[in-house]
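Let me begin by presenting the structure, written as structure tokens, before commenting on it.
The other protein chains are all here in position, but one chain of the complex has been omitted.
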Amino acid sequence: MGNVLILFHSKSGNTAKMATEVAEGARRIPGTEVRLRSVQEATAEDVRWCHGIAVGSPVNMGILAWEMKQFWDTKMPDDWSKIDGRLGCAFSSQGGWGGGGELTCQSIHTILINFGFLVFGLPDYVAHQFNVHYGATISGEPREPREIESCRRLGQRLAEWVAVYADGRKEEHPLTSGRVRFPW
Amino acid sequence: MGNVLILFHSKSGNTAKMATEVAEGARRIPGTEVRLRSVQEATAEDVRWCHGIAVGSPVNMGILAWEMKQFWDTKMPDDWSKIDGRLGCAFSSQGGWGGGGELTCQSIHTILINFGFLVFGLPDYVAHQFNVHYGATISGEPREPREIESCRRLGQRLAEWVAVYADGRKEEHPLTSGRVRFPW
Amino acid sequence: MGNVLILFHSKSGNTAKMATEVAEGARRIPGTEVRLRSVQEATAEDVRWCHGIAVGSPVNMGILAWEMKQFWDTKMPDDWSKIDGRLGCAFSSQGGWGGGGELTCQSIHTILINFGFLVFGLPDYVAHQFNVHYGATISGEPREPREIESCRRLGQRLAEWVAVYADGRKEEHPLTSGRVRFPW
Partner (left out) sequence: MGNVLILFHSKSGNTAKMATEVAEGARRIPGTEVRLRSVQEATAEDVRWCHGIAVGSPVNMGILAWEMKQFWDTKMPDDWSKIDGRLGCAFSSQGGWGGGGELTCQSIHTILINFGFLVFGLPDYVAHQFNVHYGATISGEPREPREIESCRRLGQRLAEWVAVYADGRKEEHPLTSGRVRFPW
């Protein structure tokens, strides 16, 4: 079994909706157990429990929200250097295209790298001119099919890497599983 | 007079089209002289000449193209530490939304900061859910009005800051000039 | 007169010591008024007051501390898009070399760019193999002369750019003022 944590912060509800879709995508991979947690309810035990994590935050002034940073700064220090090797990825809801979604995912990556996690994005496209290269980024809430799929694909890939790397199920490798990566 | 250089690299022509629009936007500010140069034709003299620069590159594998990096690595070293204080910004054409446009602008910012330039983005929105916070980023070529305006607004802001800071014309300050920043 | 704000957060006292030195450096430039404020005591009015700002934070998990992020997320939103054009730079105290000092300065730059500020680093070296290219970064507290000077040089440069750009005193330009930039 692969354990996947979707950890998110949301004020408007947009990132919470993304988190729900990311969780949905993770469930596409058999043998995946998913926990969906806001930073307010999450604990260090949730992070210790998981093999892979997707961290989501609204874009606030260009990077992740202070509430998400506070989680890693105040709830996680005792675990630092003791939870290396987990897999990690990021998602964010921004105010508009060009509005900091990628930079917010990058700021989350930096935190995860600091904890010794292995972080990734997806070469995948989910539609014409719509991809997930550095995490899932949406403007506002996910509504269009391509926006929903970008969140799900992120969760799916997280669960795939957890299956392959933490659980030894090589048949779930995205390069050979036969699941669609480029819908054209 | 304020001297503005639009320096770009383009393979498909998309970034070249963006550059043309950035130049168009810079010309909105009276008293601005604009040079539009590809990295192939540009020289260190062009950079020395300018008070402000907009640097554009396609997103290649997440950051600026090697051809644009080569310009700064091979044509500019003799000027390093001698051209501090110019103003700078960035633009990029990516393969799709989420595809590295912001990260490419960031990589350009890093180079400009290394040269002692002062770099900026724009709080401005050019349309609903469409902004220019870390430079102008487009998927493919600029076609829609909001895409064209994002390039022009970047050039306009560059020329505004050059007018205000390099040329002492405080009446061109974007906070007081009366030019539209949020079209609603 | 140029108004310079040194805004910092500190837990161990290391970043507070850096802030004091940055303030000291800013005072090297005649006609500079300096405010030194922790995030706990600072208000939005301090930011509105300044022409230039240096923002300092310890490196916490690779980027700025949540307390500093909280300041920009909660005290500054009403000023967003109304304070464009200020000059900004960054400093940070990290646990060790390679420990995130540059990335923390970068995360601060991203916030400042989001607010429409013009951000900069310094080509300057303050000693052999010791520079300030993306802000002042120290491991622990500033003790050695080169560490102290890196903080002071950052503050000096901030005051220089404020003098030149906000106050029109071109004689303070670092390229022509005669002040040492490369001590060899």
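Residue numbering begins at 1 within each chain, and the chains themselves are lettered A, B and C in the order written.
Rule of thumb we're sticking to: contacts are C-beta pairs under 8 Å (C-beta built on N, C-alpha and C of every residue); 3 or more make two chains touch, one makes a residue touch a chain.
Note that this is a predicted model, so its numbers are computed, not measured.
Check A:Gly13, A:Pro30 or A:Gly85 against the missing chain and you find that the one touching it is A:Gly85.
Within the set C:Gly25, C:Gly62, C:Gly85 or C:Gly116, the residue that contacts the chain not displayed is C:Gly62. Contact with the chain not shown here comes from a single listed residue; of C:Phe8, C:Trp72, C:Tyr134 or C:Trp161, that residue is C:Tyr134.
Interface with the hidden chain, as seen from chain B, comprises residues 60-67, 69-70, 72-74, 76, 80, 100, 103, 107, 110-111, 113-115. Considering the complete assembly, chain A touches the hidden chain via residues 80-82, 84-85, 87, 106, 109-110, 113-124, 133-134, 161, 164-165, 168, 173-175, 181-182. Contacts to the hidden chain, counted on chain C, fall at residues 62, 95-103, 106, 125, 128-137, 139-140, 150.
Assume only the chains that are shown with their structure count from here on.
The mean-CA centres of chain A and chain B are about 32 angstrom from one another, to the nearest whole unit.
For the pair chain B and chain C, the distance between mean C-alpha positions equals 24 Å. Multi-chain contact residues of chain C (touching two or more other chains): 80, 110, 113-115.
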